[in-house]
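Only one protein chain is missing from this complex, and each of the others stays in its spot.
Chain naming follows the written order as A, B and C, and within any one chain the residues start at number 1.
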Amino acid sequence: MPLADADLRASAVWARALGDCGVLAAESATELVAALEAMRSDLAAGRWQPAGTEDIHTAIESEVTRRTGDLGRRLHTGRSRNDQVATALRIAVRERLAALCLDIAAVQATLVARAESTLDVLLPAYTHVQRAQPVRLAHWLLAHFWALARDRERVQAAYRRTNVLPLGAGAVTGNAFAVDRARLAAALGFADVTPNSLDAVGDRDFAVETAFACALLAVHASRLGEDLVVWSSAEFGFVHWPDALATGSSLMPNKKNPDLAELVRGRSASAIADLMSLLVLLKGLPSSYQRDLQEDKPPLWRTLHASATSLQALAAAIAAIEFDAQRMRAALSDDLLATEVADVLVARGIAFRDAHAAVAAAVASARRAGVPLRALVQHGHDLPPPLIAADLAGLDAETAIERRTVTGGTARAAVTAQLESARAALAAAEKRESEWTR
Amino acid sequence: MPLADADLRASAVWARALGDCGVLAAESATELVAALEAMRSDLAAGRWQPAGTEDIHTAIESEVTRRTGDLGRRLHTGRSRNDQVATALRIAVRERLAALCLDIAAVQATLVARAESTLDVLLPAYTHVQRAQPVRLAHWLLAHFWALARDRERVQAAYRRTNVLPLGAGAVTGNAFAVDRARLAAALGFADVTPNSLDAVGDRDFAVETAFACALLAVHASRLGEDLVVWSSAEFGFVHWPDALATGSSLMPNKKNPDLAELVRGRSASAIADLMSLLVLLKGLPSSYQRDLQEDKPPLWRTLHASATSLQALAAAIAAIEFDAQRMRAALSDDLLATEVADVLVARGIAFRDAHAAVAAAVASARRAGVPLRALVQHGHDLPPPLIAADLAGLDAETAIERRTVTGGTARAAVTAQLESARAALAAAEKRESEWTR
Amino acid sequence: MPLADADLRASAVWARALGDCGVLAAESATELVAALEAMRSDLAAGRWQPAGTEDIHTAIESEVTRRTGDLGRRLHTGRSRNDQVATALRIAVRERLAALCLDIAAVQATLVARAESTLDVLLPAYTHVQRAQPVRLAHWLLAHFWALARDRERVQAAYRRTNVLPLGAGAVTGNAFAVDRARLAAALGFADVTPNSLDAVGDRDFAVETAFACALLAVHASRLGEDLVVWSSAEFGFVHWPDALATGSSLMPNKKNPDLAELVRGRSASAIADLMSLLVLLKGLPSSYQRDLQEDKPPLWRTLHASATSLQALAAAIAAIEFDAQRMRAALSDDLLATEVADVLVARGIAFRDAHAAVAAAVASARRAGVPLRALVQHGHDLPPPLIAADLAGLDAETAIERRTVTGGTARAAVTAQLESARAALAAAEKRESEWTR
Partner (left out) sequence: MPLADADLRASAVWARALGDCGVLAAESATELVAALEAMRSDLAAGRWQPAGTEDIHTAIESEVTRRTGDLGRRLHTGRSRNDQVATALRIAVRERLAALCLDIAAVQATLVARAESTLDVLLPAYTHVQRAQPVRLAHWLLAHFWALARDRERVQAAYRRTNVLPLGAGAVTGNAFAVDRARLAAALGFADVTPNSLDAVGDRDFAVETAFACALLAVHASRLGEDLVVWSSAEFGFVHWPDALATGSSLMPNKKNPDLAELVRGRSASAIADLMSLLVLLKGLPSSYQRDLQEDKPPLWRTLHASATSLQALAAAIAAIEFDAQRMRAALSDDLLATEVADVLVARGIAFRDAHAAVAAAVASARRAGVPLRALVQHGHDLPPPLIAADLAGLDAETAIERRTVTGGTARAAVTAQLESARAALAAAEKRESEWTR
């Protein structure tokens, strides 16, 4: 019932405003406010809820009229369903956006925690699902951290643009009783009021922007999900799932499936579709309010709810899955050092393009021979010039990783610094959110 | 060729960095930089352009190698196509986002200008395409202004998240030559560097966010387009198009069609689809670079280009169309005053719900009788109690409009204040953009 | 509970098949079948329903085990959740597709009925929302009929591709007990069996195709909705809504809004999004079953349900709205005859392009003068050569309409013939549907 509570809050503030501008006598306003606040408590406590067939707003007006008699029939003075709905919707949406920030933060914190404890677990970084270069597991975990950090920024931006009050815009031309909209905004915790009544009742940007933040978040989650699904295969074997989070097969006794990761991946489809639904809904509508806008709520609640569910599932998964450091290490085959060898040649003054060509030839030769790159010579194969045996000496995954000291690189110090940045980003995001008053 | 110029710029900065970190001798770096800058001039002047079948980056490397010999073969040291492409793309995208801000600003300025000169043109505000209440034309114009103001904020946010440098991330694990990425960023006008190499090469959030800003902008444009199409009908007759902006029919000699407005409306479809294309492209991809990402460019260029075109068309249209103040005024039928009459009853102490019911009955009665609401009595019809003839006296569109003095309302003073806010918003947006260094 | 009933039906047929192939003793199979059929009755009568937390299939297996003891634990032999779910889903979907055909048929029948009774109501045909040429109201009604006829074809095609049995495909490699799949298909009313077990468990084409048929149907409905919304405006005044189908405003006593038409239009957004959801869900999935597929049901049920609701609303609306023949006739302004005048010139041997130019000049001149085209001369205006007064004589809307005798044209005989075709199309569609056995 997020809308019911939001509507009660806004209605109480509206009743007070009608008293302030003289439409209602002060004691009448006070009585209405009291009734609405009692209904809010009753709602929270489960003692009352909006009835079946009516919409929430009508149900609330009926109930307050039942409780206060004629007074209830005065509550809608100067207000329209158009500004009323937009107000309740914004209150409910910003609440959920704030909750979403906490859900994102929880996944981020889990990623950081696991990164801290896996600094020395090495595995291949993949591009094109092909082994590319050695990397720290912590680095992979943090890659997902930063995607979520951008998501959180977008959720915060959606919050800011949601947090503007339409109440007082009336049906389309504004309120005629000179209510103090700035005071309404303050009472409801809004940062500002909408500047144009016609725009105020027809604008659903905040809903679309919320759905967009959720959609891109879901896409990020789907990429993490895909990584986990592939890594859970017998062939990769990098990730093992606790029984509580995996499922078996109804037929095949051997199966242990990474369903959680698949569902997170799959749900990105509906998140993209929900965004689409809102954009298409608005496409080609005349300005101001049209009844089509009523259809904005299902995709909006759906995507907010699915985002929360996916994030909570991911937090649980990341905390609980076992990373198989041995399998990861075993996957660090020699060809992952090819870039290093080329760099050795560059250090000897050879142009990079020539170095690249020579090493590529050596890798191909090692593949044909079925031997590791560094064992080519000892297996009696020639190295393509200008490559010589000494170029291959002393190379290993650790060395390769440690050479990447730049900001955002894989060296231990760089990843440690990255962890520091991640913690700072978490603190900064939390601080921004703590300034929201609702 | 937005990517070619961007790549040349980034390559020159990269060559300088290779000199700074000792991979290239200082004079070699200088020679490479000079060659790349010469190519940039040649490109701008049309003296050189990337050849047919190669991609732009390969074509540039071939050409610089042709110009500098072996030196060119050293340029790609420590750099990968992955960080190179992401860098050039971000440079090109932020350029277009900055241009898009100017295009939005031009439409906004036109809306403000026309609003200033139509403050006293009155017409019905519509909801559900039904006459609702009287409003100023300026208010309608400004409603569209504020939608664009939100778009501009989103374009600016997309700019900020685009303006982070991936160069130095290498293929996926970071650069091994300790280049100073902060210096690279400063040289290319980026505000920051990406914090994780694996994320840097696989992240296309900036592209998706750009496409989202364009999609919502296009949806806003489609709503303005729809307003104009309906208002251009013979039945409404509120808008007349100059011959230069309308078209006729190949068959029907009588037609003068608002094609520009229709095309702007129609193009929202491709803007929504281009956003969709990018989200779906990323859905379910493993993290880091996958070749699928190559498909990010067509929808991105398409939506940026279409946004610019639509905005320019709208600026021209809004400046040139004739608003028919007489037809607008003629549409201000009596029923638009119904809310005012109800407010009069409220002022007499009647509960709003009862007032609403009485006035609704009076309006229905006037409709059945085919007479204006205010003429009911003189045509011999009774008023439903508690409505009396005096309640209808002294009401007209101006009075109704002037009663709405709240922030965002229709009263002359409120709209004048709104115009002031609009001008302030324009100035603030322009100031933020002026701080971008590229 | 469409899936529960479908699963019970398929389970009973499966139990019988296990008996036929010797996995179960004949009497055991009979006992299981009886228990499942009893559950089916209990479900229909509300005496039993699947419990809360379990999924439907698990709940059914638990219940049948409760009722039959150890026997229930044998039901899943040789069957997997993968082929079981696909089977139940196809049974439930084809049921709804058949119902959808009836809903479409009802709207079609209403359109035909109103067309039959409005053959002589004339109004402008519009292109670009500009008056184009005179047309019969029946012709406009039938235009929407044919769009629905295509939709019905697509729904029927979706039915055909849904009506193929996956049961027996097991988890992914097929059943090992040599059950007779053709007999299973016959018992469940399927036209065929799936030809490849791996494809069978991973294929959701039938769901996507269903969602596509619904999406395009919804788009057609949105276009009809848009026509009705615009025609319901005070400015057009072509359509009046019965109170039962329209709504008022919570604030404005004067409003009577075409909400039904707006909601039908708005719901096209979710229909498009639901299709999108399914396509994106499948995008990039490995072949065979993945858990993501579980997410196929919400968009599928949603779009089928929304289609039914919209069609039923449209049928009610089309039957009940009042078309205002007088307002339509009044909109037949002279400029609608411009094409006729050009044709008169063509009949005089003038090249069409020259005729077009002359008439366009005359129309422009009439507009400037504010007089009807046919009254130009009597108001003292010259006609642009080669146009002469006689060319304008004897033209009116009826004549223009009656000249269009081609198939699909507006002449009375052509529209009468079109009605005949429409009735034939209805009969043919109904016949195809009557051949479906389930």
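Observations, loosely collected:
Here, a residue touches a chain if its C-beta (ideal position, glycine included) is under 8 Å from a C-beta of that chain, and two chains touch if they have at least 3 such contacts.
Everything numeric in this text was worked out from a predicted model, so none of it was measured.
Screening A:L198, A:L311 or A:V341 against the full complex identifies A:V341 as the residue touching the chain left out. Contact with the undisplayed chain is limited, among C:E31, C:E63 or C:E226, to C:E226. Between the chain not shown and the residues B:S268, B:S307 or B:Q418, the one that touches is B:S268.
Listed for chain A, the residues touching the missing chain in the whole complex are 126-133, 229-230, 232-236, 248-249, 251-259, 262, 276, 280, 283-285, 331, 333, 335-336, 338-339, 341-342, 356-357, 359-360, 362-363.
The chain not displayed touches chain B at residues 57, 76, 79-82, 84, 170-171, 249-252, 257, 259, 262-263, 265-270, 272-274, 276-278, 280-281, 283, 290-295, 298-299.
The chain not displayed touches chain C at residues 23, 70, 73-78, 82, 125-129, 132-135, 139-140, 142-147, 150, 153-154, 157, 161, 168-179, 181-182, 193-203, 205, 208-209, 212, 215-216, 219, 222-227, 230, 265, 268-269, 272, 275-276, 279-280, 282-291, 339-340, 343, 346, 351-354, 356, 400-401, 403-411, 414, 418, 421-422.
Here is the rule we go by: only the chains that are shown with their structure count from here on.
Between chain A and chain C, the centres computed from C-alpha atoms are 36 Å apart.
Mean C-alpha positions place chain A and chain B at a centre distance of 24 Å. Multi-chain contact residues of chain B, defined as those touching 2 or more other chains: 126-129, 132-133, 230, 276, 280, 283-285, 339, 356.
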